[in-house]
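Encoded as structure tokens, here's the structure I'll be asking about.
Missing here: one protein chain of the complex. Every other protein chain is in place.
As written, the chain order gives the labels A, B and C, with residue 1 at the start of each chain.
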Amino acid sequence: MRPREIRVVERLQPAPDCVELVCEFPEDEGPQSGQFYMLSVGDGRDTYLPRPFSFYRVFSPRRLSFLFRVVGPGTRFLAGLRPRDRLQAMGPLGRGFPLPDGPERAVLVAGGVGVPPLWSLARSLLGLGCEVTALLGARTRSAVLGRPELEALGIQVLTATDDGSMGHRGPVTELLGGIEADGLYACGPEGMLRAVRDIAAARPLPRTYLALEAAMACGYGICLGCAVERAQPDPALGAYGTYARVCREGPVFRWDEVRI
Amino acid sequence: MRPREIRVVERLQPAPDCVELVCEFPEDEGPQSGQFYMLSVGDGRDTYLPRPFSFYRVFSPRRLSFLFRVVGPGTRFLAGLRPRDRLQAMGPLGRGFPLPDGPERAVLVAGGVGVPPLWSLARSLLGLGCEVTALLGARTRSAVLGRPELEALGIQVLTATDDGSMGHRGPVTELLGGIEADGLYACGPEGMLRAVRDIAAARPLPRTYLALEAAMACGYGICLGCAVERAQPDPALGAYGTYARVCREGPVFRWDEVRI
Amino acid sequence: MEMQARVGRLLFKNPVLTASGTFGYGREAAELYDLSLLGGVMVKGVSRDPWPGNGPIRIARIPGGMLNAIGLQNPGLRHFLEVDLPFLRHYDTQVIVNVVGHDEAGFVDVVRGVHGQPGVAGIELNISCPNVADGLLFSQDPDRAGRLVGLVRQETSLPLIVKLSPNVTDPVEIGAACQAAGADALSAINTVIGMAIDVERRRPVIGIGSAGISGPALKPVALRIVYDLARKLDIPVIGIGGIESGRDALEYLMAGARAVAVGTAVFRDPLAPPRIVAELARELAAQGFAAVDEAWAAANPEARRRQSR
Partner (left out) sequence: MEMQARVGRLLFKNPVLTASGTFGYGREAAELYDLSLLGGVMVKGVSRDPWPGNGPIRIARIPGGMLNAIGLQNPGLRHFLEVDLPFLRHYDTQVIVNVVGHDEAGFVDVVRGVHGQPGVAGIELNISCPNVADGLLFSQDPDRAGRLVGLVRQETSLPLIVKLSPNVTDPVEIGAACQAAGADALSAINTVIGMAIDVERRRPVIGIGSAGISGPALKPVALRIVYDLARKLDIPVIGIGGIESGRDALEYLMAGARAVAVGTAVFRDPLAPPRIVAELARELAAQGFAAVDEAWAAANPEARRRQSR
């Protein structure tokens, strides 16, 4: 983890309100899938704090991308960046997805803008010989993100949309019904993560991991702003152990480590 | 006076840290020399309030320019604008220079970035058949602003610099010593305006007008932020008349109307 | 969208007012838009005698807003009644007269002078200006605040709004004292005291030293005070502080304000007040409300419970 200046080298627009920024880092990066960076988002009135973003695709050791939907002033600033613009990036931060010891049937579940941490995970799992399936959920067809990018890796991709305009009509987690899995890796809105957790508990599927989000100020563990309740607090910590930091102990937690 | 969106059509850089933005207005403008506009300067942390700027050159009824030195966040924002960028302009505001009834010997005195309100004044005075001389003062040669632009109007331009690198070495007001004048029109730093005022009092030269600056919030008379002490308060106003508004009663005052 | 807003006995066609001191007496704004578009206008503070205000520098820029130390420069009661009020009568909007004084008699005299004048919908007592000597005297002590409100109450049956200061340990305590003494409504908040230092000149930027903070930077401070007043007291509140969009206005309504007033935003956008009226109507619709009333205290369950009792 360290702060440094990175440079935009390419700007892609995979969906109407979504942007992928390919960035050049000053040195080789080797982040774990699921780790994230705090990106500076300008000097505006509402952009004092940097914003957390998972890295998405890895093009070379120095070239990573970020994928985001424009939802507020921070993402609006980032969406306005063009090749050669510079920004501050602090990272890589947090704890990413743990990889299995050997080949497994791995299922990735992404909702909304949940795909970023899963793309590189898919690649790593393939490298380990896993059989990888990705389930992508979104409101509607045009909001499904990452499908061609995941398919380019050679894995199976299934989709679900709320309005049925692409793939299954309904929550993406309903696709899990017919799928065998040894490991489950999920990133998306809270409701989706809760559904994944419930499935993990029911099957049971111990190797289920959730990438959480939380409001963050620092991203590197000093503000204690990103609290999530622990399911089993460490007795040695006393009351201090009630909450974990999403930015440091997470953002990836095993399904039974936290109360969401 | 009204707020509207204007468009940058050209960006000139007459000195290293100075920018002239030529702007296109949606309708014909006919501001008086010495009037000004409040320009929006972005959405940054330190740029909530718009900033006051005199208009400088008039290229056509819809095409005016602004000239400024980069001194802080507002001018830094403006300096970053490029052709086709848009900004909000509220104006024209305030009371400009009163023109003489007929031909006179007119002397314009500018210090620092004082030239903007004087360029169009020079043109108007020439139109009235006046004999116009402009005196430009600055720290050093590269900071002398507006010389070619004024000379292009066909008037005499004398310069003074603190370091003697161009023209007279010393305050620009020293050039007034050898010059006959019926009307004196000045814009520049407070110290310079005080020297001009003292000369107006000593000669005496009743037709001496000063374009003042003040910290402004609104520019159109409602905040009362831009107070300057009146020399002779209107007795009808009582204590209320102690201060005048630079943005409404000014920014141009006759030398004996205000205490500076 | 039903935009009507009721603040105690005051009925506004919509809940968007202009805040005192950022609107003058309406003349400049009237050059820009029809004042009848506004729910109401709160005029610049009026004192018995003309006041000069403070010497320059009166204004400074700060992150997310500004400092001001105008010092209540105003032409006095007589000028207001003879020149400004007649002008405002031309518009179909509620005129709230902001009243200031150096002492109790000063406040009382202005209220007496304003009472009974046609075209005055209500009075706002500005007991919270940080920029004149003794300006905060009546806003920082519940007993003094209550006494002043009681005295003024005897002079007028007009709706009486008391403008609270954030520069106190407990705004609710002051608000309660004002209510007990007969105030009809509270407006919250006036500016927070602040300062900027001019490093080159080695002195405070503002001539008199400290000054009042206004603008977006003030919004979180004001929202919290409005929220607390609404959940702890039974008196309507007008929310003021950093409002620059319909969304901001809706946040105040949801926090528990019955109406809002727009201040510093008019320096950035002179058309802000009528724009906010239009934006608020859209925001209300987008959140599924059919009337301003429905949004009231939507984020403040304690205030809603209190009212439904």
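Convention: contacts are C-beta pairs under 8 Å (C-beta built on N, C-alpha and C of every residue); 3 or more make two chains touch, one makes a residue touch a chain.
The structure presented is a predicted model; accordingly, all values stated were derived computationally and were not measured.
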Residue of C:Glu2, C:Glu31, C:Asp143 or C:Asp198 touching the missing chain in the full complex: C:Asp198
Of C:Ile57, C:Ile70 or C:Ala255, which sits in contact with the chain we cannot see? C:Ala255
From the listed residues C:Gly21, C:Gly175, C:Gly242 or C:Pro274, report the one that touches the chain absent from this view. C:Gly242
If the missing chain were put back, which residues of chain A would it touch? 1-3, 40, 45-46, 48-50, 88, 90, 214-229, 237-243
To test your reading of the contact rule: which positions on chain C touch the chain that is missing from view? 62-65, 67, 140, 167-170, 192-200, 202-204, 209-210, 213, 215-217, 219-221, 223-224, 227-228, 242, 247, 250-252, 254-255, 283, 287, 298-299
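The rule is simple: only the chains that are shown with their structure count from here on.
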Farthest chain (mean CA position) relative to chain A: B
Averaged over CA atoms, how far is the centre of chain A from the centre of chain C? Could you give it in whole Å? 46
Which whole number of Å gives the spacing of the CA centres of chain B and chain C? 36
Two or more other chains in contact with one residue: find those residues in chain C. 63-64, 216
Among the residues of chain B, pick out those that touch two or more other chains and give their numbers. 45, 48
